[in-house]
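Sharing a structure with you now.
Apart from one protein chain that is not included, each protein chain of the complex appears where it belongs.
As written, the chain order gives the labels A and B, with residue 1 at the start of each chain.
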Amino acid sequence: MNISSDTDSRNGYGNVFIHKACKNEAENSYGGQVMVSAMAIAQAVISGLLIGSLYSLISMGLALIWGVMDIVNFAHGDFMMVAGYLTCILFDYAGVDPLLSVPVAFAVTFVLGILTQRFVIDRVLEAPPVSQIFATFALLMIIRNTALLIWGPKPTTITGLWYAELVFRPYGLTLSLIHILIAVICMVTTAILYIFITRTYTGIALRATSQNRLAARLLGIDIRKMYLLAFGIGVGLTGIGGALLASFYYIFPEVGARFCMLSFMIVVLGGFGSLFGALVGGLAIGVLEELSALLVNPALKDAIAFGIFILILLFKPTGLFGGRET
Amino acid sequence: MAEGMKATTIVGIIIALLIGIGIGYGVAMATIPRAPPPAPPAPPAKEVKIGVILPISGALAATAEDLKRGIEFAVSEINEAGGIKSLDGAKIKIVYGDSEAEPSIGATEAERLITTENVVAILGAYQSSVTKTVSSVCERYEVPMVNPDSTSPDLTERGLKWFFRTTAHDDPFCKQHFEFLDWLKSEYGVNITTVAVLCEDTEWGMGCYDRWQKYAAEFGYEVVAAITYHRGATSLDAEVGTLKAANPDVLFVAAYVTDGILLQKTFKKLDFNPKAVIAMDAGYINPAFIEETGELSYYVFSREVFNWDLFEVVPKLAEKNAEYKAKYGVDFDGNSARDYTGMWTLYWALEEAGKVAKPWEDLKAFRKALRDALAELEIPAEELIMPWKGIKFDENGQNILATGIIVQMSPEDGKYHTVWPREIATMDPIFPMPTWAERE
Partner (left out) sequence: MSEALRKLKMELKGPLSLILLAVTGILITLPLLVRNPFLINTLMLSFLFGFAALAWNLMAGYTGLLSFGHAVFFGIGAYTTMILLLWWRITPWIGMLAAGVTAGLVGFVIGIPFTRLRSHWFALGTLALGEVVQIIFINWRAVGGARGLETPIMPQCLYWLNFVDPTVHYYVIMGLLGVELFILYLIVNGRIGYYLQAIREDETAAMALGINPFKYKLISITISAFLTGIAGGFYTARFGYVDPFSVFGMMYISINISIIGILGGIYSLIGPLIGALVFVPAAEYTRAYIGSHFGARFYGIHLVAFGIILLAVCFIVPDGIMGWVERRGYIRAILGHGEEGVGGGE
């Protein structure tokens, strides 16, 4: 382990950041000269990549669902929330490390996904987009508020992890162990997903369905099963995200909202239906967030991300790697 | 078609009848002079209704629970001691209104409590934005409002006549921070020239943001960084990184529980070591924060309104807290204590108002009497469980005898101890704060 505690780290950012606040109350205090060191940018990029891997994971789930079933799952973030709560409960009552609960989170969320698909999504697949959108929205309301009823609005978090505060400090950067572990798990999961999609029969069938439903049917692929699988896996990936999130963030009923919005953006950015696009998009958004917080006013970092999202929607709705449109 | 016609005719006749009755009755009510409606009959066991508006549902539900406890404890004490003596021992009855943390809903509830439930006064509403609309409604309906727990300075800058705030607000709090800094400088001989400000971008946070900078200028400190953040961020690395690069001597923070926890973790992670971190209550004094951060929040200062160790200093508090704890299982905290005090303030004013008017005879006159009683109320420090000099409202409705305190988290027992004002301090502040490296 290379955990440095050099006294020099007090000024690890190169001290070249000059920042004058305005004495006038009404003005925004970011009026001043800003010069940022290369170190700060590197730190932002790396932090962004680490957190972005989590975003990627969640978004790949959404991309899968969207690609195969052509449905926008507004309740996506809430499955993550449920998995998060599950992880917290497992930790509190059975002392299970959140990173180890990942398979459990996946399994439970997968089952939830299949049930949801079977009883809810299936019924609105052939309905007009309005009904589809509102159905998943209704799902969002039900899941979120049931969680509110059960667990209350107070955020829960996992504390006391032995590795929670371990930090590496190579070359003046700061990397926390938890984020690295999370990124690793995300990459591993992505690799597994990739193998599944390209090497197994079912995976290939899924891809076929996402490319052309009719043709897939003609080839003898059971579409109903594909839908169940797609939704289950898609939501299961999000569940993994929830378990990972619980290890360093906090879980509360509304937590899904932000990640849902983020994953929409990422999927659009990466190209509708493209898993690779979601992967790259997630990393990109993570980096974008950190960079814009550093270089522009941190209070606006969300606005910037959403703004870019809107621009992409308007000018390149197929995203970076996307194939089809509607 | 014939069926349709028949249905239509029947419907048409019914509707015409309804219209006739409606218009006729309406005309009658409007034109024929009637005796004024009889005064509402006095309820068998006399009671006085007080409306309480709180964010009962939603994200602040836990805080509302806390506030409710303080209020209900006060009411049970008052009623058991015989109710309002000047009103023939009438008991106080609380009627709750849920603001759902939304200003317009708070206003609607206030209206309901005033017009349908006929409350004599309103207590509430914790969030400054909700208090704004509720107090506006109260002002127009001429119903006194006691606000024990909102700290936005704007509330007493509007020239309202029916609004009374017992707690001190963020303006004197911020000023007090700087008085404390001056004292630290002279007492500890450590140089403090630069400060930084980190606030969440809500009404409360921005209020602190402005006032810290205003007083920094007044007291001669340089503000090297002023950052706002959005609640619920997954990472505050960039914000803390900026702070670190600006290298302030002292950091002021206005944050709620979850962001506060993330901040402390990030301070350690990025090795941010100002000489002191001074928080503005809210998240930083919440038991959940204290528990979750543990060692991470040692040495942190915070503005508080109240602290457990005041039991030694405020005699009435020790006695009351024992009873409170026996009943509810927890100690008083800043929120429950303030609302407890607010309810008692209302009671004292009710006693005075009861000498002049009775709510069941003339509600309007009683509300006016209550308002006048509040305006003239003077309560000495000994009656209160808060570390204030007493209660006395100025012409804007602000209690000028209320003060805040500053506490510091001690590394010995992980609890907050009072360090300022020095007269009631129970601990000497530890300053400057040891760096993260030194704490290992």
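General remarks:
In this text, a contact is a pair of C-beta atoms (placed from the backbone, for glycine too) under 8 Å apart; a residue touches a chain by one contact, two chains touch by 3 or more.
Remember, it's a predicted structure, so these values are computed and weren't measured experimentally.
Among B:S152, B:T266, B:N321 or B:Q398, only B:S152 touches the chain left out of the display. Contact with the chain not shown here comes from a single listed residue; of B:E77, B:E102, B:D309 or B:D331, that residue is B:E102.
Listed by residue number, the positions of subunit A touching the unshown chain are 26-28, 72, 120, 123-124, 126-131, 133-135, 137-142, 144-146, 148-149, 152-153, 261, 264-265, 268, 297, 299-300, 302-303, 306-307, 309-310, 313-314, 317, 326.
Although one chain is hidden here, its contacts on subunit B can still be listed: residues 1, 3-5, 7-8, 11-12, 15-16, 18-19, 22-23, 25-26, 29-30, 56-58, 61-62, 64-65, 68, 95-98, 100, 102-105, 107-109, 111-112, 115-116, 129, 132-133, 136-137, 139-141, 152, 154, 158-160, 201-203, 205-207, 228, 230.
Assume only the chains that are shown with their structure count from here on.
Centre to centre, using the average C-alpha position, subunit A and subunit B are separated by 37 Å. By the touch rule above, subunit B contacts subunit A in their complex via residues 58-62, 197, 201, 210, 213-214, 217, 223-230, 232, 234-235, 237-239, 241-242, 244-247, 257-258, 261-262, 265, 268-271, 273, 288, 291-292, 294, 435, 437, 440.
By the touch rule above, subunit A contacts subunit B in their complex via residues 5, 7, 9-17, 19-21, 23, 25, 29, 40, 43-44, 47, 51, 152-155, 157, 159, 165, 167, 174, 176, 249-250, 252, 254, 258, 289-290, 293-294, 297-299, 301-302.
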